[in-house]
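Here the complex is missing a single protein chain, while all its other protein chains stay put.
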Amino acid sequence: MSFHRFLLRRAIMVLPLLIGVVFITFMLVRIGGLDPVGKLAGPTATQAEFDSIRENLGLDQPLWQQFAIYLGNVAQGDLGESWLSNRPVLTDIRERAIISLELLFWGVGIGALVGIPIGLRAAFRPNGRFDQVTRVLSLLGFSIPTYWLGLVMIFVFFYLLGWAPPAIGRMSLLVMTPEPITGSYLIDGLLTANWDAAWSAASHLVLPVICLAIVSAAPIIKQTRAIAIEVLASDTVRYAHACGLPEKTVRKLVLRNSAVPVLTFVGTEVTGLVGTMSLIEYVFAWGGLGQYGLNAIISGDFTAVQGYVLALALFSVVVFLVIDIVVHLIEPRSELS
Amino acid sequence: MTLLEVDDLHTHFISRDIDNRVRVAKALNGVSFSLEAGRILGIVGETGAGKSLTAQSVVGLLRPPAKIVGGSVRFEGRELTTMAPDALNRLRGHEIAMVVQNPRTSLDPLTRVGDQLVRLHQVHSDAAPAASRQRALEMMQAVGIPDPQSRARAWPHELSGGMAQRVLLAMALMNAPKLLIADEPTTGLDVTVQAQILDLLRDLVARFDMATTIITHDLGVVAHFCDDIAVMFAGSIVESGPVRDVFAHPAHPYTRNLIGATPERFRVGGARLLGGQPPDLYNLPDGCAFRARCGFATDLCRTPVPRTHVSADHVALCHFAGQLDAAPDAEAQA
Partner (left out) sequence: MSDATRTEIATDTQQGWSTRARNRFIGVFRLSPTAAIGLLIILFFAVLALFSSWIMPHDPVAAYTDRVLQPPSAEHWFGTDGNGMDVFSRVIYGAKFGFGIAIPAVLLSLVIGVPVGLIAGYRGGLLDEVLMRFFDGLRVFPSIILALAVVAATGQSLLNVILVLGFLDSPVFARVVRAEVLALRSSNFVESAVAAGNPTWRILFVHLLPNAIQGAMAQTAVRAAWAVRISATLAFLGVGIQAPTPEWGAMIRQGAEFMISGQWWVALYPGLALIFLVFGLNLLGDGFRDLMDPRHRSGS
């Protein structure tokens, strides 16, 4: 199948999923008890004021009509306006997505870089001492609430040791923000040779990235170990032993055969960590998409919640697409479908 | 000197259960056989009889909780059960080659067929890569793979089952082994392909002067392709000898049942051959393990079973070996 046809087919396949996700979110926020009108109008508003706000927001129309209008707008790239920020939701999301992606990239990247070798080493000697220690540690990693870990790290590294900058935002307020190119302060600072900004951005990244890396490493260790153990028990490895291949060659073979499933897992992990990342953003006042989504949900900002959820769904679609393409490139058996 | 001499081999599975009791499954109970160059030995038996385990014990491929607890395996006089792992590793795939079942899943899915052949040769010899490549093509030719040049570039998943089994045979031949162990080499293949592979195997054994063991649950394979037969039941070889003698005068009731059974009845995956449960390896009875299923069993069968020579190289593990023809037939009785 040609690459273009593959992309086209994939797009057609995910369309129902996206519409379904939008529909579920749309109904959920409206049927539920969220009431933006009351919040917008304030406690002293009259009934007439209520009604006029309701009319402005289009909430006086039947639900299906609201949904049809919303879908039509989304198709034209209009996600509506956030009632909190009074700005187009699309602009909000676009600005904040890159901020979150930067954190996610470093967090999961380091988590994978640390977690995969640990998982492999544990698998090569199952139930050995190393395996048992990492097993307990990774279970502990599963059990630590992210936000609490963030708070403890802030206490230790900011309050006690004074190594980390205060956990408000992505850069010191005293440093001039770099010329926006990508939206990431670190990259923009480096690109524009604004070393102060780059340094400040990097130092602000450290704690949240470590926090995310710890939390993401736990499942990566566990899954990598499980995958490698399965490969070690496979016919292929049994046969390699029967052929007298040296231990080093067999290990290389195990690594190569584990690569695809591990990669696929790390990919799904990226999408699964979005919730965790939101909490880290919340604790570190990061101002990315995750924090935006949490605030929108808690304060009942309909349009922002819908846009946020749509962005999440699109993100996971893109991630899975990228995984499929990468797997296709390294795995001779796979077909694009 | 005998090429392979297996003597009184005992392999157990040792584990602990949830109540912290040690549990021992006696999977091999005194297996003995020997093999000369140029001969083909067929090991038959139902699933769980210990055929594959015998092969794994011989070449040192046991995984915990399986463990050799007694006996010896001598290959050209060298003791294998106590050999260092890397020395054994140098032997495997080199002097002792194996052909396994599931050829398609056994090949490395991420390496081209030709490269796997070359890799195997490189690991066990000092040959130049070009020489290995040349030999790979020759061996693919020898096992009847058409157009080896282009097949060498194929991925394992692109091969049919029969073609993959030929590749495994080529792998086995790469380092000119002295002993070839084929564990269910034709399971899962079409009947016509099975015959082709077995014919090929027999030709190769003659051409390369290898000793060969074929492990199978298919008596037909033994009858047509082997010189000697060893019948296994519950971890013991209950009868062994030249194929012609054993088929003409089976001395053990189990062998008689096997031969008497119609092909359809023992083709069924080899499981539950001829009805009756396989004995519980955790709790083997004293005396003869077959007696619960045997039509000739008497109280004598509760006592240790003697190894009886029916003729010079035809041996059976039965109190009544050689006397069965006088007794009433088991099938008729049932």
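By letter and in written order, the chains are A and B; residue numbering begins at 1 in each of them.
Heads up, the rule we're going with is that a residue touches a chain if its C-beta (ideal position, glycine included) is under 8 Å from a C-beta of that chain, and two chains touch if they have at least 3 such contacts.
Predicted, not measured: the structure shown is a model, and the values here were computed from it.
From the set A:Leu139, A:Ile181, A:Ala233 or A:Val318, the residue in touch with the chain omitted from the display is A:Leu139, counting the whole complex. Residues of chain A in contact with the chain left out of this view: 17, 20-21, 24-25, 28-29, 31-34, 135-136, 139-140, 142-145, 147-148, 151-152, 154-155, 158-159, 166-167, 271-276, 278-279, 282-283, 293-294, 297-298, 300, 305, 309, 312-313, 316.
Residues touching the missing chain, restricted to chain B, are 15-21, 23, 65, 280, 282 (touch as defined at the top).
Criterion: only the chains that are shown with their structure count from here on.
Centroids built from CA atoms put chain B at 53 Å from chain A. Listed in rising order, the residues of chain B touching chain A in the complex are 59, 61, 86, 88-94, 97-98, 100, 102, 105-110, 119-120, 123-124, 155, 157, 171.
Of all residues in chain A, those touching chain B in their complex are 234-236, 238-247, 249, 253, 256-257, 331-333.
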